[in-house]
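Right, one structure below, let's go through it.
One chain of protein is taken out of this complex; the other chains stay put.
Chain lettering (A, B, C, D and E) follows the sequence in which the chains are written, and residue indices restart at 1 in each chain.
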Amino acid sequence: MSSSLPEQTQTPAPAGVFTLVITGAPYSSQAPQTALGFARAALAANKRIDRIFLYGDGVHLASALSVPPSDELNLSEAWAAFLAENSIAGVACIASALRRGLVNDSEMQRYGLPGSNLRAPFEIAGLGEWVDSAASGSRVIYFHKGG
Amino acid sequence: MSSSLPEQTQTPAPAGVFTLVITGAPYSSQAPQTALGFARAALAANKRIDRIFLYGDGVHLASALSVPPSDELNLSEAWAAFLAENSIAGVACIASALRRGLVNDSEMQRYGLPGSNLRAPFEIAGLGEWVDSAASGSRVIYFHKGG
Amino acid sequence: MTPLKTLHILNKPPDHSRYRLCLCAIGPEDGLLLTENGVLAVTWLADINSERCFALAPDLEARGLSPQISSEQIVSFEDMVDMAATAEHVISW
Amino acid sequence: MTPLKTLHILNKPPDHSRYRLCLCAIGPEDGLLLTENGVLAVTWLADINSERCFALAPDLEARGLSPQISSEQIVSFEDMVDMAATAEHVISW
Amino acid sequence: MRALIIIDQPPYGSWEGREALDMALSLAAFDQPVALLFCGAGVNWLRKGQDAGKVQQKSIERNLAAAPIFGVEALLADAGACDQYGLAEADLLDDVCITDFGTELTGGFDHVAFAG
Partner (left out) sequence: MRALIIIDQPPYGSWEGREALDMALSLAAFDQPVALLFCGAGVNWLRKGQDAGKVQQKSIERNLAAAPIFGVEALLADAGACDQYGLAEADLLDDVCITDFGTELTGGFDHVAFAG
């Protein structure tokens, strides 16, 4: 859990700050695509995005190994570039990520895994990051799988 | 596509041969769990399973990096052990796998990826493997995500 | 039991669109096997009045639903394999 | 437009169980924004007679549905951001 | 902030219900007011007599029983959904309040979320 929580709740985020939570995976849902459209429009409207939080199947968005056909948009790549350009944190929930085979180097070492596959600048952290956003007054928007 | 197809269609599989197609991912579906129960019962009843084919989100079952909590069943591990013990081929569809970030060493090299994450004895191949099963008279049973 | 013409394997709960699709496609010589959350159909009684409707034991037990269906309709994975091997066709919904 | 009490973002098609759930939770001061396959609701006319029902332009256009809804109800991502920022609450279904 | 976490997916077919429970417990752990609502096919998580081991999964019965202790304010179940799935009050786990899903209920919370 995030140790920054108590501090954050004492300093509520200013109005107009969004947190986007993505729970739908690319290819099995349109959620990452819709969220990216929303995120771009939010910045264009001078809103701030404090972080993107990937939960459940949404963690697959942070994969470094996805290679869609060259005429299809690579959503992981597009999201990673967007986060880097705009210095926005992208956090994958650690419990969701470990179950679904999405790990960084330190998890790889901790669990003796044969590799790691987290795409920079995504990070892995606990649900406390999400609680932090919700409790600090950020407007949290969820992007679930559709159907 | 499988180059073995013409040969296989000339030698139809004997009655009592199953092919299992898994399209639901672990954690977002119960499909891999149900398929494993079915597969064990099939062998116990002296049926043969010619191959397991992972399609769509089902390819996530072949991840080498999934680490569920220690008190939860690791389905990727359980399936890999079952395949190895019984010398059954486990094939992930290459198109589904590349989109979803599931790659072996040769795909890693071909696409210049930072790692690979396919769990042995799973292999990556084309839809021809599935056509092969269907056309050779094998009884194909699908395990989709539920809801 | 006489072999089934088509075995329909249904793993969706009653509020799922494919559940309704499946019910449209069951012929008089067919069988219906409820698995995973498909077993929730046993609580929607109107849907399971058929003698050719079965439910997978582990899924019923996991969900606490075994008491809600007659024991002749409860099948094991071994039974499922047998049904899947002997039916003329199998459709997984 | 007066700010919405709750903005309901609905990305499920009309045959999805959560679509029906969402329709039960829309109050008189709320707004409904259809996104992704939620825009298929425009073909189920009875559901979209409200003045506070909107649909996301790219999703309508992708699906060839723009002609089936009045242009005042069609919104951009920029509009969506504005609605999401000004509504008292937002629920994503 | 008062949060409502909603579970409308039936048990064992996916991890969404478990991940929703984790969300509620995390909020509670950071002293944020939170309630859990089961509706649609999600009410089937609340049926007594489940045996999750039969599908090689963990029971969440104990976690649900402990939720009030960890600070989750209420476990709510939609009345209509309970009816539909044949759940009378006696069939439900302890400490579950039957309520009616709708505008009035969701309107009482600042933050309403599904897990997926």
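Here, a residue touches a chain if its C-beta (ideal position, glycine included) is under 8 Å from a C-beta of that chain, and two chains touch if they have at least 3 such contacts.
Quick caveat, the model's predicted, so the values are computed rather than measured.
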{"item": "Which displayed chains the hidden chain touches across the whole complex", "value": "A, B, C, D"}
{"item": "Contact footprint on chain D, counting only the chain that is left out", "value": "11, 13-15, 36-37, 40, 43-45, 57-59, 61-65, 67-68"}
{"item": "On chain A, residues whose C-beta touches the chain left out of the figure", "value": "27-30, 33, 71-73, 145-147"}
{"item": "Contacts of chain B with the absent chain, listed as residue ranges", "value": "1, 5, 21, 23-24, 55-58, 95-96, 99, 126-128, 130-131, 134-135, 137, 140, 142, 144-145"}
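Following the convention adopted for this analysis, only the chains that are shown with their structure count from here on.
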{"item": "Set of chains adjacent to chain A and to chain D", "value": "E"}
{"item": "Averaged-CA centre spacing for the pair chain E and chain C, given as whole angstrom", "value": "27"}
{"item": "Centre-to-centre distance between chain C and chain A (centres being mean Cα positions), rounded to whole Å", "value": "39"}
{"item": "Per-residue overlap in chain B, given as positions that touch at least 2 other chains", "value": "27-28, 30, 72, 146-147"}
{"item": "Interface hub residues of chain D, defined as touching at least two other chains", "value": "16-18, 92-93"}
